[in-house]
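Have a look at the structure below before the remarks.
Only one protein chain is missing from this complex, and each of the others stays in its spot.
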Amino acid sequence: MTAARRAGWVAMALVSAMVLAACAGDDAEPAAAEDGEVAEAPAAEDPAEDAADEPEGEPIVIGGTLALTGPFAATAQIHEIAAEQYVEMLNENGGLLGRPVEWTVLDDESQADLSASLYERLITQDGVDLVMGPYGTGAITAAMQVAERYGYVFPHHTASLTYAYTYDKHFPTWFVGLNTHHTTPRKVFEAYQTLDDAPQSVTFVTNRFPGTDFLVYGVDQGEGALREGGGALRVAEEMGLEVLEDLSFDLGTTDFSGIAQRVAAVDADLLFVGGLGVDGPNLLAALEQLDYKPRHQFHQWPAPGPMLQVGDLADGATSVTIFEPFEPYLSNPGAQELYQRFTAAAEAAGMSYTAPETQAGASWAAWQVLTAGVEGCQCLDHDEIAAWLLDNTIQTVQGEFNYRADEQNYGDDIQTVKQIQDGNWYVVWPPDHASEGRDMQGAG
Amino acid sequence: MSEHPLLRCRGITKAFGGLRAVDGVDLDLGEGEVRGLVGPNGSGKSTLINVLSGHLPLDAGEIALGGVPAAHLQPHRVAALGLARTYQIPRPFASLTVRENVRVAAHFGAHEPRPADVVEEADRWLAFVGLAAVGDELPDTITLHQRKLLELARALATRPRVLFLDEVLAGLNPRELADGIALVHRIRDLGVSIVVVEHIMRVILDLCEHLTVLNFGKVIAQGDPQECLRDDAVVTAYLGADDA
Amino acid sequence: MTRRQLFPPRVALGFLAVVAVLLTIPTLQQRVGFPLYNLIFLYLVFFWITQATSWNILSGYSGYFSFGQAAFYGGGMYTTAILGGRHGWELLPTLPVAAVVGGTIAALTGLLVFRLRKLSGEIFALFTLAVALGIGALVNNWGVLDGGRGIPMGRLDYPAWLGDTTQMLYYLGLLLALVAVLVAYVIQHSRFGAGLFAIRDDEKVAEALGVPTFRYKMLVFILSGMLAATSGGLHAMQVGFISPDGAFGLRIPVFVILMSVVGGRRHWFGPLLGAVLIHTVTDRMAGAGYAEANQIVLAAVLIAATLFLRQGISGRLVERPVPPTVTFVVAFLLAFTVGGQTAIGSAAVAIGAALVVLFLPDRWLRSWRRGTDGDGPPAGADDAAGPAGDDEEPELDRAQEAGR
Amino acid sequence: MLEVRGLHAAYGEAEVLRDVSLTVPEGRIVALLGPNGAGKTTLVKAIARLIPITAGQVSVGEVDLQRLPRHRVVEAGVAIVPEGRRLFTQMTVEENLLLGAYSHTARASLKETLALVYARFPRLEERANQRAGTLSGGEQQMLALGRGLMATPRFLLMDEPSLGLSPLLTAQMFALIEGVTELGVGVLLVEQNVARTLEIAGYGYVLEQGRIVQEGDREALLGSERIREAYLAL
Partner (left out) sequence: MLILLQTLATGIVLAGLYSLFAIGLSLGWGLLHTINFAHFSFVLLAAYVTYELSTAAGWDPVVTMVVTAPIGALLGLGLQLFVTTFKIDVFGTLIVTFGLFLIFEAAMAMRWTADLLRLPSEINPYFTSAVRIGPIRVSMLLTIATALAVLACVGVWWLLKHTRTGRGIRAFVQEPEMAAAFGVNYPQLSLVIAGIAGATAGLTGTILGMYLSLTPTVVEVWIAVVFAVVLLGGLANPIGVMGAAFVIGMVESFTRQFADPAMARLMALVVLIIVLVFRPEGLFKRLVQEARE
């Protein structure tokens, strides 16, 4: 290799890098970013649709980041599709305050620190009018501090460390109450108590992940504004369940055989899986290899598709939800639009599980909250938007939100319990929210 | 052997596995002395140098440099006592220029006197060996001969009292050889004591006042070079048992 | 290597001028009102300069290639997070503690690898990686440190005269970067640096020439750990939410290696250059949904730099300083004023242009200058690319010695 | 006939061999003498194509070795017993021997050659499954020779086979080398040990600083002052 050729190689590599960088620089401008997004979105617009109120004027720019790449990208994709669909719907229906809406989404690569600096960029360089929260507890927690620094209203959909969010203009749509580490397990255990074969003992299997860890183990005393130290472990004991085993595992664990053996060995009535994504299916597979099926099983945040794909193993499994693609949720305001648009877009994007459920529901609700605030105060002033949201009941696909300032902007826990029955998810608890003809089923 | 030699080695022994590469070698070096160290291939010369400079731990024996015990010291401590060496195949710092190579040595080496200005010090030694012109070159762009000179300059810049020259003159053409011999004499004139490892006996005769001959790791002759080379044991070691 | 003066007037003035300009930027920002993001952007550049430089004084100068940067970065970050986020310390006192933690991690690791066993290059690299992942796993499992839940930083107090959070990050980030760069500069031009360079090229010969190799390696390892950890501690404020996989993951080591290799590992200026370059590119591309393309391009640059550019960009820049600098300034001004780009966008464009000029074959440049005469052999390029087989002969010699 | 004509070789800029020419007939031992550093090892390596040459030619019969890919030189009939033995120390004795017969030409008669080598070196057969690194010095040298023979060479380049051996072992080794010629193999024997070497070599060359300075038959060389001069400056 001659020196000249070496230099040539290097030059080529660097030049292409720079050209790309310069192009990206251009595209990072809000207008161009919109083009990029539209190009990706399915072109399923109906020209016959009556363009009732054509939005006009300066567009309102809403910015945010999502984990478009990296380990959280699988779920963040759902939020991207939901957001695209919502904005498209908004613009078809007259926009916001009569102005068109642009959605600028940047990629935080599943990194909390990147998300934080990208929000700085969106707010202080790109000058977006509004922001939407990112995906993932870490990114949301980091980004919220940026929003707080600049006083931006900060709707967010999937943050789970409720106690950590003290910002007065954050608006969660993972609407589980401030004391979710207390209320969530209580709700689940109450549902199980209605059964004839109500579980008397429980085994916990917990992923060492911020959200799941918090829910099962609660917090240390004096952390945040929580009234309860709690955690599912404590709640179980309070409600008279005997805790037979308490196991935790690392994020990224793939081999569950050892854990499965310990679960099977103690054979508790209820298996409480404080896991997320595919932890549940993997654990179930390992249990199946031992010919063991838990009599009752609860999974915190399972990926909905994989849970159904494991078949009989997951029959009777419960989880908590805030939105599902069936009644009674489909009667909530905006749920039909969400269902139709999301399913079509997810199919077009080639997703493996196309129905909108908790993740898409939370995302949609966050957009509903944001636009409700803007339309409510008829302004883009963050203080006024926040004040309006705190003063009013917000109608969302999840149901009604009543934000309470004294609860760090959380309100009641509106989660419901869902269960896999006959190969599908159904809401089974509380009774007034249950899917038609469905109730909590015991071990069959 | 003088009463108080600068470098005093007794019973130096180093074995690799079962093979005693250096076997109870005694070696003295007086102030300002130039001593030849010769022996057939594999007789243990390089091992001896590696042991004395601290590169290899010795199995037994004593070393004293200027009266200070120098056995079992780390090499940089040995260097601090004033012992420097060159390598048979030059080992310059490849990413540093010739001048920078010498500067590293000027920075470190013997503890005193530390030069006030390493830049001047380095340039002085470059000029001394005749490499001033290639000071800014990288070592791999200069000739092998120049690299050997660089080894020398680098060793000198550590301000040694004892210098081991491991075949610095090998592979030179006759004119370079003459220059090299003159250079070694000039180094001796600076007051540095020198041990020369060399295969070309004429060079040894030109350079050395004393000779130590090794074979199979043992000293087989020691003393006046001419006499050593006529010694029966030496002749046998080199030419074979039944000398013609 | 040692000059007669550590800071010749030209260098000292240069440093002062750059620092002076950088110090005025926050004030300027408030007066003129250009986007606040530029401050954050610059803070991040400072952060990467500090990280890359701290890596480089160990791995670039002494040649011990570490994959374990995250151990220091994460260690510092968690120190600040635990003391500040959990126990309510003010920010500033946590930083010296972070430095001590980083230095301790480095010292313990160094004792293991340099004293107990002399680990060779690849093993050293993977060992440091294992240490970083191990500390990460420990933090993830031990409730006293974290236990897997992550630590939200909340707002830490700091002296009010540092301004708002952004300004505070900016000033402290600048200070750390300045310290790191000065440390790197001073080392490079001192006896210490000469010893490290010697260790990098041939540790045995260095030792024989009197370089106290063990002490020097430990010293530089600890120094590197302290700098990286302090910077990590400060960065905890920017990150906002500290989790084990974020703090001890692969991203930090990957980027510092990339920056230093591309910028040049043998010069204090290299990692600085690399940090500016890589961060600007990443900033312009990653946010805009080009993360994958960005990753591919950066990885390709890493490969190309490893194969063809042993001295990094700084090696080339030292040989041809003027044309690229002029190009950079002109291109920046053009892009900013005429092209209507943002400051950062202009910087990206200008860097691109400067790089093109930097790597134009010498022959072209000469033919521009001298008309059509382009016969001479291209000088410089050879040196920039570096010798391929530097170490063959010493290897041979070492082998022979060992064989005897 | 192994023929070297006008060979030059250099390490970088330093020319180590200058215009070297020599001939080794089949079935004969030719000595290459000279003090350390004269370039003997370099010459052997150059002939075996282990290092590049700058000028000249090496041929076996009609075959020009320079035109062969490196791993086919052995097929042309040139095997090496290198300085310092350079055995595959982690492998067993037998594996070393089998590797000697790695080439396609040698593989054809592998069994017979192995039997032959074992017959000549019964010691090696006793230690067939022992690792080569654990052999004594003399046994190692034997193995190096055996490995060379396994390649069924027409010419064997032996570089200082007596290195590190006691006088008694050296004598035994030289007897073994003499035995090799009975197989019709030509040997280029590089040695420092002049007297011993010339006991078994009928012809010899003296190399000094990269040049052949003298050649001749046993008697001529034994009486040569030039050799004493070269070795001992006497």
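As written, the chains take the letters A, B, C and D, and residue 1 is the first residue of each chain.
In this section, contacts are C-beta pairs under 8 Å (C-beta built on N, C-alpha and C of every residue); 3 or more make two chains touch, one makes a residue touch a chain.
All values derive from a computational prediction rather than experimental measurement.
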Mind giving the shown chains that are in contact with the missing chain?
A, C, D
Looking at C:G121, C:P159, C:P321 or C:G340, which residue reaches the missing chain?
C:G121
Touching the hidden chain, out of A:M351, A:L390, A:I414 or A:A443, is A:M351
Which of A:E288, A:E327, A:E400 or A:D439 sits in contact with the chain that's absent?
A:E288
Any idea which of C:G103, C:G148, C:G173 or C:P271 touches the chain not displayed?
C:G148
So which bits of chain A touch the chain we can't see?
1, 68-71, 73-74, 76-77, 208, 247-250, 252-255, 257-259, 261-262, 265, 277-278, 281, 284-286, 288-291, 303, 305-306, 309-311, 313, 349-352
In the complete complex, which positions of chain D touch the hidden chain?
48, 50, 69-75, 79-80, 82, 86-91, 95, 98-100, 102-104, 106-107, 147, 151
Extract the touching residues of chain C with respect to the undisplayed chain.
65, 112-113, 116-117, 119-123, 125-127, 129-131, 133-134, 137-138, 140-141, 148, 250, 254, 257, 261, 291-293, 295-296, 298-300, 302-303, 306-307, 388, 399, 402-403
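Operating definition for what follows: only the chains that are shown with their structure count from here on.
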If every step must land on a chain the current one touches, say how few steps get you from chain C to chain D.
2
Central chain, going by Cα centroids?
C
Nearest whole angstrom, what separates the Cα centre of chain A from the Cα centre of chain C?
36
I'd like the Å distance between the centres of chain A and chain D, where a centre is the mean of that chain's Cα atoms.
77
Return the distance between the CA-based centres of chain B and chain C, expressed in whole Å.
42
Of all residues in chain C, the ones touching two or more other chains:
none
Touching pairs of chains, all of them, please.
A-C, B-C, B-D
Where on chain D does chain B make contact in their complex?
11-14, 16, 35-38, 83, 137, 160, 163-164, 166-167, 192-197, 209, 222-223, 227-228, 231-234
So in the complex, the part of chain C that touches chain B is made up of which residues?
1-4, 191, 194-195, 197-198, 200-202, 204-214, 266, 383, 386-387, 389-391, 393-394, 396-397, 400-401, 404
Write out the stretch or stretches of chain B touching chain D in their complex.
19, 40-42, 143-145, 167, 170-171, 173, 199-202, 204-205, 216, 229-230, 234-235, 238-244
